[in-house]
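Before any comments, here is the structure.
As you look at this complex, bear in mind that one protein chain is not there, while each of the others sits in place.
In order of appearance the chains are A and B, and numbering begins at 1 in each one.
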Amino acid sequence: MHRTGDLYGQFETLEQQKETASLGMWVFLVTEVLFFGGMFLTYTINRSAFSTAFGIGSNTLDITLGAGNTVVLIMSSLTMAMAVWSAQVGKKKLVSIFLIATLGLGTVFLGVKGVEYKQKFDHHLIPGHGFDMKYHPTHPMPGDDPKELALEKKEVEEALAHDPDINFHGQLYFSLYFGMTGLHALHMIIGAGLLIWLIKGSFAGRFTPQYNTPVEVVGLYWHFVDIVWIYLFPLLYLIDRHR
Amino acid sequence: MQSQLPIYPEQASNFAPQVDALMVFITAICVFFALAITAAIVIFFFKFHRKKPDDVGVAFEGDSRLEAAWMIVPLILAMAMFGWGAVVYVDYRHAPQDTLDVYVIGKQWMWKAQQPNGLKEINELHVPVNRNIRLILASEDVIHDFFVPAFRVKMDVVPGHYNTMWFRPTKPGRYHFFCSQYCGTNHAIMGGWVTVMEPSDYAAWLSGSSGVSANPVLAGEKLFAEKTCITCHVGDGTGRAPSLNGVYGAPVLLADGSTVTADESYIRESILLPNAKIVAGYQPLMPTFQGQLTEEQILALTAYIKSLQSQPVPAKGSGIAPPTGKK
Partner (left out) sequence: MTHEDYLNATYGIRSWLLTTDHKRIALLWLGSVTFFFFIGGILATMIRIHLLTPTGALVSPETYNKLFTMHGVAMIFFFLIPSIPAVLGNFLIPLMIGAKDLAFPKINLLSWYIYIVGGIFVLYSFGTGGLDTGWTFYTPLSSVYSNSAVTPAVIGIFINGFSSILTGLNFIVTIHTMRAPGMTWFRLPLFAWAHYATSLVMILGTPVVAITLLLAGLERMFHLGFFNPALGGDPILFQHLFWFYSHPAVYIMILPAMGVISEIIPTFARKPIFGYSFIAGSSIAIAVIGFVVWAHHMFVTGESTYAALTFSFLSYLVAIPSAVKVFNWTSTLYKGSISWDAPMLYALGFIGLFTIGGLTGLFLACLGLDIHIHDTYFVVAHFHYIMVGGAVMGYVGGIHFWWPKITGRLYPEALSRAAAVTLFVGFNLTFFPQFILGYLGMPRRYHTYPPEFQVLNVLSTAGASILALGYLLPMAYLTWSMRYGKVAGPNPWPATGLEWTTDSPPPTENFHVTPEVTWEPYDFQDRPDLGLAAGSPSPAPAHGDD
């Protein structure tokens, strides 16, 4: 189908094109809800079955980094919404600025996630060979607070008494942790790619009050990815934290 | 082994006539509707065959009353099928109290059954006629299913779960049983025979054969000592753990105030995940025996604990919930 200006060949009007793109993104997001939903369900069922191991798992996550990341992501949704608004009112320069800000904040999020993943690796918390929930308290790293460590050691030992299969169940927790946050991070990377594409378009002045559908539609996607994190954060980091 | 009319198996259990009657009922309804639709189609096909190439049909847009009728009538019939089927199923899922219990273990690709007196069988199951039989099913590896067509019953055997099924054989004879949940290479040859015997023959068979296999109660008693359960679960209630006298089948009071009935599943869970449910007034001290006991050993311990039903319950040091109401 040939394209004339902004209008793709299969459409009759720009209005129809915009409506279609929007609806398409909404329908896609519904499928994403079901996609993540399957894993959320599995996590919830396993959590109630193995609350001890999952509680310990939650405790090994760095709540400062997690909370910080949550703020970063919420701010990025704000900048994304601002980008959409800027396009709608015709402030082309602002569109680029806000898109770049969003991309920047998203990159910060991914960077922090990388730091967290490295921590897990250092603490032998990657599922598979070498996984050991008892590792960290018995092998402190520089910068670890000795009081925290002692507390962690005690917790792990108590948990072992409760649940000798703690390493099996702990692996379940971390498999789901990496699965869910990994899938989320993958979606963020794809989002970053989409943002780069939008930024290029904004530099070329493509987005006007008459035609800003790509910005709006990517905005919807970005907000969705943000919302997934807002569910992930309490589920993974916060529940049973002070057991 | 086959019935006269080769379209249904022999009826050899209490459920067989019920299931067959259901089958006839549903078949009759379905045949009626299938014939009605077929007749209508065939008649219309011939009667309204196009006469001239330009002909069109007579337009009827629809008829709400007809639509309502052919929604409501099938719905009523469907509810009848549902209801009758539900009654049979609920009966099937609730074994009566007075069952003769046989433990059945499925593994790739064979069946092991253990009679109440400890006698073991492989790919065979001997049961007395006209007794309620309950099978307690466990799997050592993948999901299997124990299916006896002549009895019209089956139940999945799921690793990590206990499933139970019951039936009352009504006719002596030998009946095929099959594994009917695909379980790998030799799924199709993982079957055997159920032999239904007159009670006297069954008794004779039970005591006559080998007698070498240990009574599970005795085996369980031995294990109870060997695995040091006896150190804490002292019979007179003076140990660190509750006495197990009389506990089987009784309500147990838990630390969180709730009560649970001490059935096979509870006993198994207490052995494998001891801190899942803590008895009121006791500490969570019991270690788990996951990985240290085979399924058969757990069954033996269960049988032993069941046998303690008749032992005197100590006034202090039992986990049994006090009766509510009158003393």
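Structural remarks
By our rule, contacts are C-beta pairs under 8 Å (C-beta built on N, C-alpha and C of every residue); 3 or more make two chains touch, one makes a residue touch a chain.
Here the structure is a predicted model, which is why all the values come from computation and not from measurement.
The missing chain, though absent from the view, touches A, B when the full complex is examined.
The missing chain, though absent from the display, is touched by one residue of A:D6, A:E32, A:D132 or A:D240; that residue is A:E32. Checked against the full complex, the candidates B:T185, B:S200 or B:S310 give a single residue touching the omitted chain, namely B:T185. One of A:P127, A:G191 or A:P214 touches the chain omitted from the figure, and that residue is A:P127.
For subunit A, the residues in touch with the chain missing from this view are 1, 9-12, 16, 19-20, 23-24, 27-28, 30-32, 34-35, 37-39, 41-42, 45-46, 49-50, 127-128, 165, 168-169, 171-172, 175, 179. Residues touching the missing chain, restricted to subunit B, are 1-2, 6-9, 15, 18-19, 22-23, 26-27, 29-30, 33-34, 37-38, 40-41, 44-45, 48-52, 54-64, 66-67, 70-71, 74-75, 78-79, 81-82, 84-90, 92-94, 108, 141-143, 145, 147, 149-150, 152-156, 158-161, 163, 176, 178-189 (touch as defined at the top).
The rule is short, and it goes like this: only the chains that are shown with their structure count from here on.
Inter-chain centre distance (subunit A to subunit B, centres taken as mean C-alpha positions): 45 Å.
Residues of subunit B that touch subunit A in their complex: 273, 275, 284, 287-288, 290.
The touching residues of subunit A, when paired with subunit B in their complex, are 161-165.
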